[in-house]
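Note that this complex is displayed minus one protein chain, with the remaining chains in position.
Here the chain labels run A and B in written order, and each chain numbers its own residues starting at 1.
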Amino acid sequence: MLLLPCPHCGLRDEPEFSFGGEPAIRPVPASTVDDATWADYVYLRQNEKGAHREIWCHSGGCGQWFVLTRDTVTHAVIAP
Amino acid sequence: MRLSTGGRIDRSTPLAFTWDGRAMTGYAGDSIASALLANGVKIVARSFKYHRPRGIWGAWVDEPNAVVDVVWQGQHDPNARATLVPLRDGMAVRGVNAFPSVSFDLFGAIDAFSQFLPAGFYYKTFKWPNWQHYEPRIRAMAGLGRVGHQRDTRAYETRHAKCDLLIVGGGPAGLAALRAAAAGGLSVMLADDQPALGGSLLTDTAEIDGTDGLAWVAAVARQGQVLSGTTVFGAYDDGSYGLLEARNHAPAGWGQARLWVVRAAKVIFATGAIERPLVFPDNDRPGIMSADAVRRFLRGQAVLPGRSVVVATNNDSAYATAHALQEAGASVVVADARAVPGAIADGLRVLPGTVPLGTGGRRGVSWVDLGPQDGARRERMPVDLLAVSGGWSPAVHLFSQGGGALRWDIERVAFVPEGGATVAGSITGATDLPTCLAQGHAAGLAAAGGGDLGAPYSPPAPAAGAVLPLWQIGTSRRRQWVDLQNDVTAKDVGLAAAEGYRSVEHLKRYTTLGMATDQGKTSNVNGLALLAAATGRSIAEVGTTKFRPPFTPVPLAALAGSRFDRLVAPLRELPVHHDHLALGAEMRDYGGWARPACYQQIGEPVAAAIAREADNARARLGVFDGSSLGKIEVHGPDAAAFLNLIYYNEVANLRPGRLRYCLVLRETGVVFDDGVVGRLAADRYLLSPSSSHTAGVLAMLQAWHQLEYPAMQVAFHDVTAAWATFAVSGPRARALMQQLGSSVDVSDAGLPHMAVADGSVQGVTCRIARVSFTGDASYEISVPTGYATALWRHLLDLGAPLGMMPYGIEALSVLRAEKGYILIGTDTDGMTLPVDLGLDGPLRAKQVDFVGKRSLMTPDAKRADRRQFVGLLPEDANAVPAVGSHAVAGPREARRSLGWVTSACMSPVLKRSIALGMIEGGRARLGETVELFHLGKISRATICAPVFVDPAGERLHG
Partner (left out) sequence: MVDLARQSFTAPNVVTPASLHLVSGRVQAPNSVEGTDPVSVWLAPDRVLVVGWAQPAVVAGGFASDITDAQVVFRLTGPHCNDVLAMGTSLDPALLAPGRCAQTLFAGVRGLLYRHGDAVCLHVDRPLARFVADWLAQAATAFEGATSP
């Protein structure tokens, strides 16, 4: 059961959070983006082994979204 | 047999129990295992595969054989480990996996065919013509207890706790750590899985700090939070641990175990070590026991398991058992595999350089052949107990789960912890009390960050002798057992290696070594050592299999806690839940809410109730509880602009007082939710997502605001539970609303379709929206939830003379199907785009980059053959096609699906069946007949526009 750092509420247990995946820059405006670039944004992520940027929501707590970097091998939170 | 004195049992409290129907007696302080031994029971089980008679080997979690069925006070455990269960008065204990009994088992005949049933036989044999012919019979002959059919209705407690330091193990090392850490001011929890604290101090007397060992234990235990009878079964992330505490006196209605979830900043593993068996021919007979277990039964329960004993060992530790047995009056011979045993041999008859070469006595060991390892000589000795020690394996399970690494120690002949979390005691390979105390003390001190408390003192112990690596004794046609519970032999290990299963993980899975309920506690190291020999590698190179929780089995009921039956999942109740029940409603779970499916009148079948409700709402007047529909207030100067970036439809130009039916898409363009957006003021909106998607829509709004558009000034309030909403619908709806006498003008002009107004009714704040999900004129009245019951009953009173009846979800589903209104997740799926639903207008009109917009411009989104939402009129007007039936084309051998039926029902207005579906290019196929395929049967239907009643929508005006 991970211990995750909500920037507002501090360290809380994993069941209080929802995982939002790896963030990506949204290509806008949509009309200037080609199909391949848009598909990459919607479906593809780096998914690096090791340090991994992730967005989480403290859905069982204050409901706020935040970004952190976590090691996917050791599960340790590296940053913020 | 039971000695007349000694042991920590209460001889004044005899306990009556039965074993396989035979009446026996034990005492408080006995486990089932010690009571069976005291009563001279030899055979307690039959092995999994070959049904060989088996006896008790160990005294605690290391026991591989004695799985028994226990019934006590109406509670039934089909797979209890006899060494772990405290004996209770009135217990009925039975053997398992045998017919008619473990004592006389007809399936024992299988053992004669064992050469045809080696490890992995089911990968090679019993294949023709079909493995499924054999599998049920084979499974019936190999197993454990029979599950009872009585439910366990007790709740189990769960407790969360936090501490600075968790110490696992309450032996001398763990207690020394507690003493030092508590002195340093830490909050300490200590968990020990035995009923009494003290570990090895319970078996052997000792002197610590000038007092008796157990007195020292009692004094130290008062210095922290100590949980006895508590197994730490798993080490999880970030210092979280699962503990299972045995409870002896739980209150009525509560189970005999408590689950602890502990978060510890630091941990010390003082979990001890487990004795290994020796691998020699016929080493599985009842009466062959762990030497340490023999001494624990002797000292703990005054049980003498035999009077003519051979102690076979490759290390010093078994000598303590030899001495203890001799003191108790048994005749003892020690067969020491080592050429030079140590000074501890004084007073005993010892045969150096001697190992067991074979045993006899099918129903209980009666002789053992002793001699040198090469088998050059054999001397047969009659015995009724063979106490064995093959060395010690540190109990590194939890340490390893927590990420610690292991090192093979050649001198200790054991895997010991290296790096990782702090360890102390025999888990490190230590064998003497002073070392264990010193290690525990140092660990506790370190956890506390230092201190000047001195270590506990115990008189020095003699230097430990060497351990002789001894993995397999000679080769023989007689089988040598490695995993007793799963019947895996040394030959099976060789077979696995020969067939290429060289990895220790493959050895495990191919032979099932280590996969039984004891999880290889006494077999893993022996097995991998044999694998090393068979593959020409060192033990260190082979390594261990991965350790995973739980360390011992945890009942599912203990994990469920009190979350079962009505508490299994939070179900939301409507404000007038009890009024619905009083009206005869059948409540079902719709999207996490208990809602009325229909209101059955007495004796009325469900289908008839649904038809009656739908018909009445269409013809006269119905009332529906829509309180679960979401209500999200959105406020701010940027509210309109923000919502326009989220919704598919244009919402910024919505005028105050107006409503619009809108879709929310995912970035993939797929429809996520539909609902109604209402504008209350220039800077204020009220969103009505569907009941099941309210939380999801709110999360989406907050995510987009916080992550993508943080500069926009907008805020969201979920007020779903603050308002109760009732919809009145039908030709007489306006008449009812006028009688209600609210302050809102409910005339067609005053409140047109898709308009909303605030007002009051009988002095109570209300909001009235004119919006319809039935296709008839429909008004939704919302009041603060506290007034829900009063308003609901008032509406029913006012409506009675108008022929009003309440209608449930199922009737609503029929009414909306007649109109072709979609249900998200029923008519749509994870691939449905707005254009598939015929709603592509907003895409052309809307300029801003709303969520999912770009995905609607891809080639795939523009395919002409996409599945489209259409109506279906079945050829047989009385048959309702099954939802999920595929529309098929092509010849029988090459059928292709064109789509499927998404909704289907009988239409009360048309008095025939209707359906909705998603069909390839459906809109261009209006009028065509299509075949519907379901469970091997074909029916036919005509494709039509997805609206069956009032296509022009005139009924909306009432």
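Throughout what follows, contacts are C-beta pairs under 8 Å (C-beta built on N, C-alpha and C of every residue); 3 or more make two chains touch, one makes a residue touch a chain.
Everything numeric here is computed off the predicted structure, so don't read it as measured data.
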item: Hidden partner chain, touching residue among B:Ile268, B:Ala532, B:Leu574 or B:Ala733; value: B:Leu574
item: Touching residue (missing chain; options B:Arg151, B:Arg566 or B:Lys937); value: B:Arg566
item: Listed residues B:Ala682, B:Ala721 or B:Leu910, member touching the removed chain; value: B:Ala721
item: Contact residue for the chain not shown (choose from B:Arg159, B:Lys546 or B:Arg896); value: B:Arg159
item: Which of B:Gln326, B:Thr789 or B:Ser897 contacts the chain that the document leaves out; value: B:Thr789
item: Missing-chain contacts mapped onto subunit A; value: 8-10, 12-13, 15-16, 60-64
item: Where the missing chain touches subunit B, by residue; value: 155, 157-162, 245, 247-254, 258, 261, 263, 562-563, 566-567, 569-575, 577, 593, 628, 633, 635-636, 715, 717, 719-722, 761-764, 783-791, 794, 797
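The rule is short, and it goes like this: only the chains that are shown with their structure count from here on.
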item: Separation of subunit A from subunit B, taking each centre as the mean of its C-alpha atoms, in whole Å; value: 27
item: In the complex with subunit B, residue positions of subunit A that touch it; value: 1-3, 13-14, 18, 20, 23, 26, 28-31, 33, 35, 38-39, 41-42, 55, 57, 59, 63-65, 74-75
item: Contact footprint of subunit A on subunit B as seen in their complex; value: 236-240, 261, 263, 403, 667-668, 699, 702-703, 706-708, 849, 853-855, 857-859
